[in-house]
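Please see the structure below; I have some questions.
One chain of protein is taken out of this complex; the other chains stay put.
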Amino acid sequence: MTPLDLIIAIVAAFLSMCMFSTLYGKSSPLYALAEESYIGFGTGLTVVVNVLYIYRTGILGIKAGNWVLILGIILGIMVLFRVHPKYDYIARLPIAIALGAGFALALRTTIFTGFLDQIRATIVPLFSGDAQTILYRWTIALCVIFMLTFFLYTIELKGPLKWSATIGEYMMYIAFGAIFAQTFMGRLALFVGTMQYLATPPWKKPILVASMVIVLALLIVLDKTGLLERWTPEE
Amino acid sequence: MSSPLFTIPGIIEGRFLGLLLNVILVLLVIYYMREGRLPYMRRVAGLDAIEEAVGRSAEMGRPVVCSYGIAWDGFDYWTVAALAVLGYVARLCARTGTRLIVPTGGSDGSLIVRPVAVETVRTAYLLEGKEEEFDEKDLPFLSGQQYAYTGGYIGILQRARPGAVIMLGSHYSEAMNITETANAVGALTITTGCYASNLACLACASDYILIGEEGTAAGAYLSEDPAQRASFRAQDIYKWIALAFLILGLIAINAGSDFFVRLLAT
Amino acid sequence: MSAFFRSREAMLIVMVISFLIVFIPYFFNVPALEEFSTTWITIAAIVNAFTLVLAVYSQFRRGIYFIRTGKRAWGFKLWMLIGIILMIIFATMGMEKGPYSWAMQAIITPLSSVNYGILAFYLSSTCARAFRARNLKAFALLVAGFIVLFYQAPLTGAIIPGIEPVARYFTETFAMAFARVFAISVTLGAIVFGIRVLLGKEPMVLGFTREER
Partner (left out) sequence: MSEERNIFRMLAEIDRRIIYLLLFIVVTVPILRPIAMPLAVSPDTKQYYKVLNSLGPDDTVLFVLDTEFSGYMEIQSGVLASARLIIEKGAKMAIACSHPEATGIPPMMFSYLRDVMEKYDYKYGEDYVVLGYIFPNEAAVASSAQDFHGVVKEDWRGRPIKGTFLDGIHDWKDWSLIAIFSTGVRSDAFIRHYGLRGTPMVINCIGVMIPTTKPYVDTGIFKALLPSMRGGAELEKLINAPGPGLAAMDCFTFGHYLVIFFIIIANIGYFGYVRRRAER
């Protein structure tokens, strides 16, 4: 464990607890410090990595003989005109090209993955296999049919359609309960992962505990002395 | 994956039906747009909840906070509908003299959307004859970063203490932070969910939720734009097609024929 | 020349052509077009990278506005701008070791994970507030959520194995069915939205607002 590791561990633990301080219920200078640090360095990272991508795929691609990629660099520079007060319309050409390609990439396959495959996966034998499989498949088939009627908007929901949509809505709330629980597991895992990162290897544990105590104490002192509001940036 | 029913030379195997469905959908949208008669749409219950929320804020003399999502891909499907509903909320606020705050940002895509949101709200105030009350500073661009935007959004809620918070468009994991803070400051929360797990959490955490497409349907209903109405008419037809495929497919496969499964794979 | 850029029809045609270059090869066996579309996709990727660099410019402008107008505690915004510049300088000094990786380990790594981890707290307070059997729908949500939460605690699975099929029944049927129906409805919505854009019915997408309508 070098002195550098120690400094990194202290900064990481302190800033992390400052970020958690939003749970105190009031925005504070501590939270602002953590937030602005993250935005600054995070935005810097975005610039670095995207400039690298432009160099690697564009410049290297052109050097490797794929001359058409020059068009990519030229169009890219044209995009930058978007913020120009007078010539912002120049950016429309590259945006039109990127949008067209983007829509095509998304739309050409989504009819399969999001529509046909979803229907096909639901069309399964309902009377073969063990009891659990039969129960699962019947439930899925009925749920998909009833829930789908809930999403009809250009027809008045009357009679059997209304019943079907209502049953579908109740089924959806059961699904929401299960999905909520799965989501909680995921978020809890992130929180646990964060704390593990700050507490591994073991020599970091006292630093973590110290950061918790210091940040909590600072919060309460600032709050009680009224400095919390005065030192927090206004939006 | 089961083998397709047939293949057509020149078309890649297993992609004919997808191509056909894409083409028919284009033709359906064009047909319903051309007809000149605005296709019927039922009024989505969420709109009544929005009216009640703005009315409640007006009575309490507290502002309304309404956001159009973080628009990850700029003008995506959710954001366009959210802007239509934002216009409706803005008109209600202008009519009732309630301050409207629209936190914008959360992604680089939202940079392109913000000017249109400003114009949407300005037009709403204009239509209610209150253009002088419109203040562009109430549509702050908080940040291009998702969580810095969330920090700013939460800061606004904690200081402005709104009577209602209406979160439209595509919100992601930051929606939970915002909804919980909105609840903590006593605001009535109306949210929309654009992916399954967000929807489930927001169904629990908010007072009212526009489930999935109800948000975009509300946008189409309000905008009375023939193109959006035609789109929903075409979508509903395809949902009927999906239901038909499902029911016939289930009957067929249980009668021993995998015709529909293979048709869906052509 | 500027008329070309300002013309809505011209930009719409450019977008539709760009769309077809990428859309057609996926369905039709046209090897020449397939190869050109791959390059075309790479060009689009490069343009997208430039738009991200553009986003940073507006971040800078907003920070400077904050400082210039002397808003309360503007020091934090100054620190944010310094952070952007520092990170770019650090990157030029090498990205494997050195200050770049220190900044990653001390600031970006922990803070970006705290952002997501914080959601566990908001979800837990939602449990205490929202999981109430107010009506039949809320009761249905509560029962399903309660059983799956109980199953997800690793200790439960080890002491009450019987709970697994019950919890999996909820996650593998109701949740699965909703995910499918939601995929179908959102997919159709996204396609028809794409159609509206290509038919020129969503001018905002191309940045055409008031003056060129």
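For reference, chains read A, B and C in written order, and residue numbers begin at 1 within each chain.
Here, a residue touches a chain if its C-beta (ideal position, glycine included) is under 8 Å from a C-beta of that chain, and two chains touch if they have at least 3 such contacts.
Quick caveat: nothing in here was measured; it's all calculated off a predicted structure.
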Chains on display which the left-out chain touches in the complete complex: A, B, C
Contact with the hidden chain (one of C:30, C:153 or C:166): C:153
Given A:37, A:154 or A:194, the one touching the chain that is not displayed: A:194
Omitted-chain contact residue, chosen from C:63, C:83, C:117 or C:200: C:117
Sites on subunit B contacted by the missing partner chain, in the whole complex: 1, 173, 180, 184, 195-198
Residues of subunit A (touch criterion as defined above) contacting the omitted chain: 20, 23-25, 45-46, 48-50, 52-53, 56-57, 60-61, 64, 66, 101-102, 105-106, 109-110, 112-113, 117-118, 120-121, 175, 178-179, 182-197, 199-200, 205, 208-209, 212
In subunit C, positions touching the absent partner: 34-35, 38-39, 41-42, 44-45, 48-49, 95-96, 101, 104-105, 108-109, 112-117, 120-121, 123-125, 127-129, 131-134, 142, 145-146, 149-150, 152-159, 161, 164, 171-172, 175-176, 178-180, 182-183
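Assume only the chains that are shown with their structure count from here on.
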Reference subunit C; chain at largest CA-centroid distance: B
Higher-contact pair (C-beta pairs counted), A-C versus B-C: A-C
Separation of subunit B from subunit C, taking each centre as the mean of its C-alpha atoms, in whole Å: 15
Between subunit A and subunit C, centroid-to-centroid distance (C-alpha), Å: 5
Shared interface positions of subunit A, touching two or more other chains: 22, 32, 35-36, 38-39, 42-43, 102, 107-108, 111, 115, 119, 122, 144, 148, 151, 172-173, 175-180, 182-183, 187, 232, 234
For subunit C, residues that touch 2 or more chains besides their own: 26-27, 51-52, 54-56, 58-59, 112, 115-116, 118-119, 123, 127, 141, 145, 175, 178, 184-186, 188, 190-191, 197, 205, 207
Complex contacts: residues of subunit B adjacent to subunit C: 10-12, 15, 18-19, 22, 25-26, 29-30, 33, 74-77, 80, 83, 108, 111-112, 115-116, 119, 141, 143-144, 146-147, 150, 173, 176-177, 179-180, 183, 194-196, 199, 201, 203-205, 212-213, 216, 225, 227-228, 231-232, 234-235, 238-239, 242
Residue ranges of subunit C in contact with subunit A within the complex: 2, 5-6, 11-12, 14-23, 26-27, 39-59, 66, 71-74, 76-77, 79-88, 90-91, 95, 102-121, 123-124, 127, 136-138, 140-146, 148-149, 152, 165, 169-178, 180-181, 183-188, 190-191, 194, 197-198, 205-207
Residue numbers on subunit A that touch subunit C, as the complex places them: 4, 7-8, 11-13, 15-16, 19-20, 22-23, 29, 32-48, 50-51, 53-54, 57-58, 61, 66, 68-69, 71-73, 75-77, 79-80, 82-83, 87, 89-111, 113-115, 118-119, 121-122, 132, 135-136, 139-140, 143-144, 147-148, 151, 169-185, 187-188, 190-195, 197-198, 230-234
